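Working notes, structure below.
Here the complex is missing a single protein chain, while all its other protein chains stay put.
Entry: chain A
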Amino acid sequence: MSLSKMRKLKLSMIVDHGVLILGSLFMILPLVMLLQMTTIPDTEIIKTGPTLKIGDQFDDNLYKAMFEASGFAGENSGLSMLKNSLILGIGFAVGKILIGMLAAYAIVYFRLRFATLAFWLIFTTLLLPLEVRILPSYEVVQWLGMLNTYQGLIIPLIASATATFFFRQFFRSVPEELVEAARIDGAGPVKFFIDILMPLSKTMIAAMFIIMFVYGWNQYLWPTMITTDEDMYTLVRGIKQIVQVLEGAVVPEYGRSNVLALVAVIPPVLVVVFFQSWFVKGLTESDK
(Lines give C-alpha, C1' and ligand atoms only; values in the text may rest on other atoms or scores of the structure.)
Protein backbone atom coordinates (compact mmCIF):
# COMPACT_ATOMS: atom_id res chain seq x y z
CA MET A 1 0.00 0.00 0.00
CA SER A 2 1.39 3.39 -0.94
CA LEU A 3 2.13 6.00 1.66
CA SER A 4 -0.50 8.46 0.45
CA LYS A 5 -3.13 5.74 0.52
CA MET A 6 -2.23 4.89 4.08
CA ARG A 7 -2.43 8.50 5.08
CA LYS A 8 -5.87 8.70 3.51
CA LEU A 9 -6.96 5.61 5.41
CA LYS A 10 -5.71 7.08 8.65
CA LEU A 11 -7.55 10.35 8.03
CA SER A 12 -10.79 8.52 7.30
CA MET A 13 -10.37 6.56 10.52
CA ILE A 14 -9.98 9.78 12.49
CA VAL A 15 -13.15 11.13 10.87
CA ASP A 16 -15.04 7.90 11.71
CA HIS A 17 -14.03 8.02 15.35
CA GLY A 18 -14.74 11.74 15.47
CA VAL A 19 -18.31 11.24 14.27
CA LEU A 20 -18.87 8.40 16.73
CA ILE A 21 -17.45 10.38 19.62
CA LEU A 22 -19.65 13.37 18.78
CA GLY A 23 -22.67 11.05 18.60
CA SER A 24 -21.82 9.49 21.94
CA LEU A 25 -21.41 12.90 23.55
CA PHE A 26 -24.77 14.00 22.14
CA MET A 27 -26.31 11.00 23.87
CA ILE A 28 -24.49 11.14 27.17
CA LEU A 29 -23.97 14.84 28.00
CA PRO A 30 -27.59 15.55 29.01
CA LEU A 31 -27.41 12.88 31.69
CA VAL A 32 -24.00 14.08 32.90
CA MET A 33 -25.57 17.52 33.24
CA LEU A 34 -28.43 16.15 35.35
CA LEU A 35 -25.91 14.37 37.55
CA GLN A 36 -23.69 17.43 37.99
CA MET A 37 -26.68 19.49 39.11
CA THR A 38 -27.37 17.03 41.94
CA THR A 39 -23.97 17.74 43.49
CA ILE A 40 -24.31 21.50 44.00
CA PRO A 41 -26.72 23.45 46.22
CA ASP A 42 -30.04 24.51 44.68
CA THR A 43 -29.29 28.15 45.60
CA GLU A 44 -26.24 27.98 43.40
CA ILE A 45 -28.07 26.38 40.46
CA ILE A 46 -30.54 29.22 40.20
CA LYS A 47 -27.60 31.59 39.78
CA THR A 48 -25.22 29.68 37.54
CA GLY A 49 -27.15 26.74 36.11
CA PRO A 50 -25.22 23.57 35.32
CA THR A 51 -21.42 24.04 35.35
CA LEU A 52 -18.36 21.82 35.39
CA LYS A 53 -18.03 22.05 39.17
CA ILE A 54 -18.56 18.94 41.28
CA GLY A 55 -19.98 19.68 44.72
CA ASP A 56 -20.78 17.54 47.75
CA GLN A 57 -24.58 17.73 47.84
CA PHE A 58 -25.28 14.40 46.14
CA ASP A 59 -25.77 12.35 49.30
CA ASP A 60 -28.17 14.91 50.78
CA ASN A 61 -30.17 15.08 47.58
CA LEU A 62 -30.26 11.31 47.25
CA TYR A 63 -31.58 11.01 50.80
CA LYS A 64 -34.18 13.72 50.26
CA ALA A 65 -35.30 12.27 46.96
CA MET A 66 -35.61 8.68 48.12
CA PHE A 67 -36.89 8.98 51.69
CA GLU A 68 -38.56 12.33 52.20
CA ALA A 69 -42.09 12.56 50.95
CA SER A 70 -42.75 15.14 48.29
CA GLY A 71 -45.70 16.17 46.19
CA PHE A 72 -48.85 18.03 47.11
CA ALA A 73 -50.26 15.43 49.45
CA GLY A 74 -46.81 14.50 50.70
CA GLU A 75 -47.31 10.80 50.15
CA ASN A 76 -44.81 9.85 47.51
CA SER A 77 -41.16 9.39 48.33
CA GLY A 78 -38.68 8.22 45.72
CA LEU A 79 -38.71 4.82 47.34
CA SER A 80 -42.48 4.34 47.00
CA MET A 81 -42.33 5.47 43.37
CA LEU A 82 -39.45 3.08 42.72
CA LYS A 83 -41.55 0.26 44.15
CA ASN A 84 -44.49 1.16 41.91
CA SER A 85 -42.27 1.40 38.85
CA LEU A 86 -40.84 -2.04 39.55
CA ILE A 87 -44.32 -3.50 40.01
CA LEU A 88 -45.47 -1.95 36.75
CA GLY A 89 -42.36 -2.97 34.78
CA ILE A 90 -42.14 -6.53 36.08
CA GLY A 91 -45.90 -7.09 36.28
CA PHE A 92 -46.38 -5.90 32.75
CA ALA A 93 -43.49 -7.97 31.36
CA VAL A 94 -44.46 -11.17 33.18
CA GLY A 95 -48.16 -10.80 32.41
CA LYS A 96 -47.59 -10.09 28.78
CA ILE A 97 -45.12 -12.96 28.26
CA LEU A 98 -47.26 -15.47 30.15
CA ILE A 99 -50.49 -14.62 28.38
CA GLY A 100 -48.76 -14.28 25.03
CA MET A 101 -46.94 -17.60 25.25
CA LEU A 102 -50.06 -19.53 26.22
CA ALA A 103 -52.13 -17.98 23.45
CA ALA A 104 -49.39 -18.49 20.86
CA TYR A 105 -49.01 -22.13 21.94
CA ALA A 106 -52.72 -22.69 21.49
CA ILE A 107 -52.71 -21.09 18.04
CA VAL A 108 -49.64 -22.86 16.69
CA TYR A 109 -49.84 -26.35 18.19
CA PHE A 110 -53.52 -27.23 18.30
CA ARG A 111 -56.06 -28.10 15.68
CA LEU A 112 -58.83 -25.71 16.53
CA ARG A 113 -61.85 -25.00 14.43
CA PHE A 114 -61.95 -21.31 15.35
CA ALA A 115 -58.15 -20.86 15.31
CA THR A 116 -58.29 -18.44 12.38
CA LEU A 117 -60.94 -16.33 14.07
CA ALA A 118 -58.96 -16.23 17.33
CA PHE A 119 -55.86 -15.32 15.37
CA TRP A 120 -57.52 -12.34 13.72
CA LEU A 121 -59.24 -11.20 16.90
CA ILE A 122 -55.89 -11.19 18.67
CA PHE A 123 -53.78 -9.67 15.95
CA THR A 124 -56.13 -6.83 15.17
CA THR A 125 -54.96 -5.39 18.49
CA LEU A 126 -51.55 -4.77 16.91
CA LEU A 127 -53.16 -2.21 14.64
CA LEU A 128 -54.26 0.31 17.24
CA PRO A 129 -52.12 1.65 20.11
CA LEU A 130 -53.67 2.41 23.49
CA GLU A 131 -53.32 6.15 22.86
CA VAL A 132 -56.13 6.22 20.30
CA ARG A 133 -58.70 4.72 22.70
CA ILE A 134 -57.36 6.29 25.86
CA LEU A 135 -60.57 7.91 27.13
CA PRO A 136 -62.94 4.97 26.67
CA SER A 137 -60.26 2.73 28.23
CA TYR A 138 -60.23 5.05 31.21
CA GLU A 139 -64.02 4.82 31.47
CA VAL A 140 -63.92 1.03 31.35
CA VAL A 141 -61.32 0.91 34.10
CA GLN A 142 -63.35 3.38 36.14
CA TRP A 143 -66.51 1.33 35.62
CA LEU A 144 -64.67 -1.78 36.81
CA GLY A 145 -63.55 0.13 39.91
CA MET A 146 -59.88 -0.32 39.06
CA LEU A 147 -58.66 3.31 39.21
CA ASN A 148 -55.60 3.67 41.45
CA THR A 149 -54.95 -0.07 41.49
CA TYR A 150 -52.09 -2.11 40.09
CA GLN A 151 -54.53 -4.21 38.03
CA GLY A 152 -55.96 -1.08 36.44
CA LEU A 153 -52.44 0.13 35.73
CA ILE A 154 -51.10 -3.10 34.22
CA ILE A 155 -53.87 -5.15 32.57
CA PRO A 156 -55.11 -2.62 29.98
CA LEU A 157 -51.52 -2.20 28.81
CA ILE A 158 -51.36 -5.96 28.20
CA ALA A 159 -54.30 -5.76 25.78
CA SER A 160 -52.05 -5.68 22.73
CA ALA A 161 -50.72 -8.84 21.19
CA THR A 162 -47.08 -7.95 20.49
CA ALA A 163 -45.73 -10.80 22.65
CA THR A 164 -48.27 -13.26 21.25
CA PHE A 165 -47.23 -12.35 17.73
CA PHE A 166 -43.57 -12.73 18.61
CA PHE A 167 -43.99 -16.16 20.20
CA ARG A 168 -46.16 -17.31 17.33
CA GLN A 169 -43.33 -16.48 14.91
CA PHE A 170 -40.86 -18.27 17.13
CA PHE A 171 -42.96 -21.40 17.69
CA ARG A 172 -43.51 -21.71 13.97
CA SER A 173 -39.77 -21.82 13.45
CA VAL A 174 -39.39 -24.74 15.89
CA PRO A 175 -38.90 -27.97 13.85
CA GLU A 176 -42.04 -30.03 13.29
CA GLU A 177 -40.19 -33.26 14.15
CA LEU A 178 -39.96 -32.24 17.79
CA VAL A 179 -43.68 -32.39 18.38
CA GLU A 180 -43.96 -35.64 16.39
CA ALA A 181 -41.20 -37.22 18.43
CA ALA A 182 -42.80 -36.02 21.64
CA ARG A 183 -46.12 -37.53 20.65
CA ILE A 184 -44.53 -40.87 19.76
CA ASP A 185 -42.90 -40.87 23.17
CA GLY A 186 -46.32 -40.33 24.66
CA ALA A 187 -45.85 -36.75 25.87
CA GLY A 188 -49.08 -34.77 26.15
CA PRO A 189 -49.46 -31.08 25.30
CA VAL A 190 -48.71 -29.88 28.83
CA LYS A 191 -45.56 -31.98 29.13
CA PHE A 192 -44.40 -30.94 25.67
CA PHE A 193 -44.85 -27.28 26.55
CA ILE A 194 -43.03 -27.45 29.87
CA ASP A 195 -40.26 -29.93 29.05
CA ILE A 196 -39.46 -29.08 25.44
CA LEU A 197 -40.87 -25.76 24.28
CA MET A 198 -40.10 -23.72 27.41
CA PRO A 199 -36.38 -24.61 27.54
CA LEU A 200 -36.11 -23.93 23.80
CA SER A 201 -37.65 -20.48 24.25
CA LYS A 202 -35.38 -19.37 27.09
CA THR A 203 -33.43 -16.79 25.10
CA MET A 204 -36.61 -15.50 23.48
CA ILE A 205 -38.31 -15.13 26.84
CA ALA A 206 -35.32 -13.21 28.20
CA ALA A 207 -35.26 -10.89 25.20
CA MET A 208 -39.01 -10.27 25.45
CA PHE A 209 -38.73 -9.65 29.17
CA ILE A 210 -36.13 -6.91 28.69
CA ILE A 211 -38.11 -5.15 25.97
CA MET A 212 -41.40 -5.40 27.86
CA PHE A 213 -39.90 -4.36 31.18
CA VAL A 214 -38.48 -1.19 29.64
CA TYR A 215 -41.76 -0.53 27.84
CA GLY A 216 -43.82 -0.98 31.00
CA TRP A 217 -41.46 1.01 33.23
CA ASN A 218 -41.47 3.94 30.77
CA GLN A 219 -45.27 4.23 30.47
CA TYR A 220 -46.44 7.79 31.05
CA LEU A 221 -49.84 8.68 29.60
CA TRP A 222 -51.72 5.68 30.99
CA PRO A 223 -50.36 5.97 34.57
CA THR A 224 -50.99 9.73 34.44
CA MET A 225 -54.68 9.05 33.85
CA ILE A 226 -55.20 5.99 36.02
CA THR A 227 -53.28 6.98 39.16
CA THR A 228 -54.38 10.06 41.04
CA ASP A 229 -53.34 8.84 44.49
CA GLU A 230 -49.78 9.95 45.06
CA ASP A 231 -48.82 6.68 46.72
CA MET A 232 -49.62 4.95 43.40
CA TYR A 233 -47.30 7.16 41.33
CA THR A 234 -44.49 5.60 39.35
CA LEU A 235 -41.18 7.41 38.86
CA VAL A 236 -41.95 8.26 35.24
CA ARG A 237 -45.42 9.48 36.16
CA GLY A 238 -43.82 11.54 38.93
CA ILE A 239 -41.84 13.55 36.34
CA LYS A 240 -45.01 15.48 35.56
CA GLN A 241 -45.36 16.49 39.17
CA ILE A 242 -41.67 17.37 39.42
CA VAL A 243 -41.97 19.80 36.52
CA GLN A 244 -45.06 21.40 38.06
CA VAL A 245 -43.50 21.73 41.51
CA LEU A 246 -40.29 23.21 40.06
CA GLU A 247 -42.34 25.82 38.21
CA GLY A 248 -43.98 27.22 41.32
CA ALA A 249 -41.05 27.19 43.75
CA VAL A 250 -38.95 30.18 44.82
CA VAL A 251 -35.80 28.07 45.06
CA PRO A 252 -36.64 25.07 42.89
CA GLU A 253 -35.23 21.81 44.23
CA TYR A 254 -33.25 20.80 41.18
CA GLY A 255 -30.96 18.55 43.19
CA ARG A 256 -33.77 16.37 44.46
CA SER A 257 -35.71 16.44 41.18
CA ASN A 258 -32.73 15.42 39.12
CA VAL A 259 -31.99 12.51 41.45
CA LEU A 260 -35.55 11.30 40.87
CA ALA A 261 -35.18 11.70 37.12
CA LEU A 262 -31.93 9.72 37.25
CA VAL A 263 -33.52 6.99 39.37
CA ALA A 264 -36.29 6.80 36.75
CA VAL A 265 -33.68 6.29 34.05
CA ILE A 266 -31.02 4.05 35.59
CA PRO A 267 -32.79 0.66 36.10
CA PRO A 268 -34.07 0.27 32.52
CA VAL A 269 -30.77 1.57 31.15
CA LEU A 270 -28.80 -0.97 33.20
CA VAL A 271 -31.07 -3.79 32.00
CA VAL A 272 -30.61 -2.77 28.37
CA VAL A 273 -26.84 -2.32 28.69
CA PHE A 274 -26.13 -5.53 30.59
CA PHE A 275 -28.36 -7.76 28.47
CA GLN A 276 -27.46 -5.96 25.27
CA SER A 277 -27.10 -8.94 22.97
CA TRP A 278 -30.42 -10.50 24.03
CA PHE A 279 -32.11 -7.14 23.85
CA VAL A 280 -30.82 -6.29 20.36
CA LYS A 281 -31.69 -9.76 19.09
CA GLY A 282 -35.19 -9.57 20.54
CA LEU A 283 -35.79 -6.09 19.18
CA THR A 284 -34.59 -6.69 15.64
CA GLU A 285 -36.13 -10.16 15.33
CA SER A 286 -39.52 -9.35 16.83
CA ASP A 287 -40.29 -6.83 14.13
CA LYS A 288 -39.62 -9.08 11.18
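One rule holds for everything that comes next: a residue touches a chain if its C-beta (ideal position, glycine included) is under 8 Å from a C-beta of that chain, and two chains touch if they have at least 3 such contacts; residues count from 1.
By definition in this document, contacts and distances are computed from a predicted model.
Undergrad: Name the chain not shown, per its UniProt record: "NADH-quinone oxidoreductase subunit NuoE", "sn-glycerol-3-phosphate transport system permease protein UgpA", "ABC transporter ATP-binding protein" or "Cytochrome C"?
TA: The UniProt record for the chain left out of view names it "sn-glycerol-3-phosphate transport system permease protein UgpA".
Undergrad: Of the residues listed, A:D59, A:E180, A:D195 or A:D229, which one is in contact with the missing chain?
TA: A:E180
Undergrad: Specify the residue from the set A:M6, A:I54 or A:L121 that touches the hidden chain.
TA: A:L121
Undergrad: Looking at A:S77, A:T164 or A:S201, which makes contact with the chain not pictured?
TA: Result: among the candidates, A:T164 touches the missing chain.
Undergrad: For chain A, which residues reach the chain that was dropped from this view?
TA: 12-13, 16-17, 19-20, 23-24, 26-28, 30-31, 33-34, 37, 45-50, 99-100, 102-103, 105-112, 115, 118, 121-122, 125-129, 131-140, 144, 155-156, 158-161, 164, 172, 176, 179-180, 183, 188-190, 192, 214, 217-218, 220-221, 224-225, 236, 239-240, 242-244, 247, 254, 261, 264-265, 268-269, 271-273, 276, 280, 283-284, 287-288
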